[in-house]
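We show some of the complex, not the whole, and keep each chain where it was.
Chain naming follows the written order as A and B, and within any one chain the residues start at number 1.
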Amino acid sequence: MAIEGADIIKAAGLLGAGLSMGLGAIGPGVGEGMAAAKACEAIGRNPKEAGLLTRTMLVGQAVSESTGIYSLVIALLLLFVV
Amino acid sequence: MAIEGADIIKAAGLLGAGLSMGLGAIGPGVGEGMAAAKACEAIGRNPKEAGLLTRTMLVGQAVSESTGIYSLVIALLLLFVV
């Protein structure tokens, strides 16, 4: 066996990257889906405001997306930088 | 036994890829389904706006899909690049 300490570190980093992105995609995925669902409902009732509602939905989703992007950043850092 | 450190790293990467994509598909799958469900409901009530609602649904789903795609990217990186 020729396992060095650096190998253990790398292996932990790869496992951590998978967990970070896998778990981190649950929240934004569900949350943005709820926003899209309600936006469709609202446009169906009030189609004259479709532009306004689409913009609001996208702004709200963009903020919710942020934690998913943080997870991506951490996963990429765990893969390439560390 | 001839297990090298590089083998441990690779094994951790493959396990991490499976967890990243498996967990990362739960959120967008449920969220996009909610969006599609509400879009059908809205079109059933207001079929004149079907084009507008389909477009809104697709835009909302596209944003929600993004975390699923991040998970795919991380899984592919864990498989081939690292």
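Observations, loosely collected:
What we mean here is this: a residue touches a chain if its C-beta (ideal position, glycine included) is under 8 Å from a C-beta of that chain, and two chains touch if they have at least 3 such contacts.
Quick caveat: nothing in here was measured; it's all calculated off a predicted structure.
Of the identical protein chains in this complex, 2 are displayed in place, while the full assembly in this structure file contains 14 copies of the same sequence.
To be clear about the criterion, only the chains that are shown with their structure count from here on.
Separating the centre of chain A from that of chain B, both taken as means of CA atoms, is a distance of 9 Å. The touching residues of chain B, counted against chain A in their complex, run 1, 3-6, 8-9, 11-13, 15-35, 37-39, 41-43, 45-46, 48-49, 52-53, 56-57, 59-61, 63-64, 66-68, 70-71, 73-75, 77-78, 81-82.
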